[in-house]
Each structure stands twice: as structure tokens, then as C-alpha cells.
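Only one protein chain is missing from this complex, and each of the others stays in its spot.
Right, chain A next:
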Amino acid sequence: MKNIKSLKTIKLLALLFISTLVSVSCSSDDDDDDHDHEEELITTVTYELTNGTDVVTLEFQDLDGEGGANGTYTISGPLTANTTYSGTIELLNETENPADNITLEVEDEGDEHEFFYTSTVSGISVSKDDMDEDGNPIGIETTLVTGDAGTGSLTIVLKHEPTKPNNGTSADAGGSTDLEVSFSISVQ
């Protein structure tokens, strides 16, 4: 008799369990018919270096995003040797109107992002002048110091979810790459 009773209880419990799951697993879908813009896209990177009236602008632009036509590099002119520039980077999504300033999103999530600047031109050093909420550099505001004349590349990398703090190299930071552009520059 006891067995039968416990059997009934088990059946009842099982039924209860099943009906709970059935009611939980139903959910509603909603939808409208607009098509999507590429909201997350970065189309344009501008790195502006200023020393008084000496302004050098490095720009990469790929308006149709990944795929399609390749992006284009525009470099306004050579950098001056043995000069200290203050640098500011700006990321835009120009498929939106007005253009969406992605730099602000990066700044808001400063602890999850970091820019890395490397150059093959000897004597160029870049230091990061801004900090996230934990006191680690972000790299939107920078100081670039040139050495003697030379030519080479300046590579800018933006990492999402890097290890922070790191030893200053993008390799050590890990994370996933949101941006990787390489400008051919010359110092005169």
C-alpha cells in the first residue's frame, strides 16, 4: 500500500515538473520589417598629430565595410624630426547620418579597450595620456615624440577585452582585435 502511494506521488511530481517546464518554455516573438544598418561598423580612423601649427593627419577610410572595395589610406604630410606631437584618435561610422562617433563608446568602456601604437621608424615613441576607471591607459589621447628623420610604418591596434594592465604590447594584451591599420609615414 505504501508503495502504491509513493508511486502515485512520483507520478504527480513528474506531471507537475513537466507542466512547469512546458509553461516556462513558451515565449513570444515580436518583429518589425525595417532592414538593418551596420551600426557597429568602424568606417574611418583619423589620427591627428598636432604641434602648434604643424598638423599631420593620418586617415584610413573604408566606407563599405568588410568586403566590397578595399579601404584607402590618406596621410596629409611628413612628420617633423625631433618634435613632440599631441595625438588624438577618432573612430567614426560614416554609414550613419550624422556619422556615429565610435570613440565615445570606446571611452565609455575604457576598461574593456586599449589602443596600441607601434612604429618601425626609429626614435618614434608614443605614450598614452588618458586612463580608464582602473587607472590603466586607453590610448585615445597620446603624445608622440619623433627622433631623427626616417621612413617606415605606424600601426594602430584597438583591442577589445585585453588583459589590463599589460606590458604595453598588443601581443601581451591578447583580447580580440577591433581595429588594425598600418600607415606608411616619413619623418623629415
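Just so it is clear, contacts are C-beta pairs under 8 Å (C-beta built on N, C-alpha and C of every residue); 3 or more make two chains touch, one makes a residue touch a chain; residues count from 1.
Everything below uses one rule, namely that contacts and distances are computed from a predicted model.
K.L.:
Have a look at "siroheme decarboxylase", "Transport permease protein", "CHASE2 domain-containing protein" or "TonB-dependent receptor" and point out the UniProt protein name belonging to the hidden chain.
P.N.:
Per the UniProt record, that chain is "TonB-dependent receptor".
K.L.:
Would you write out the residues of chain A that touch the absent chain, in ascending order?
P.N.:
The list for chain A reads 3-4, 6-7, 10-11, 14-15, 17-18, 21-22, 24-27, 29, 31-40, 42-43, 45, 60, 62-71, 95, 102, 105-106, 108-109, 116, 118, 120, 153, 155, 157, 159-161, 169-171, 174-182.
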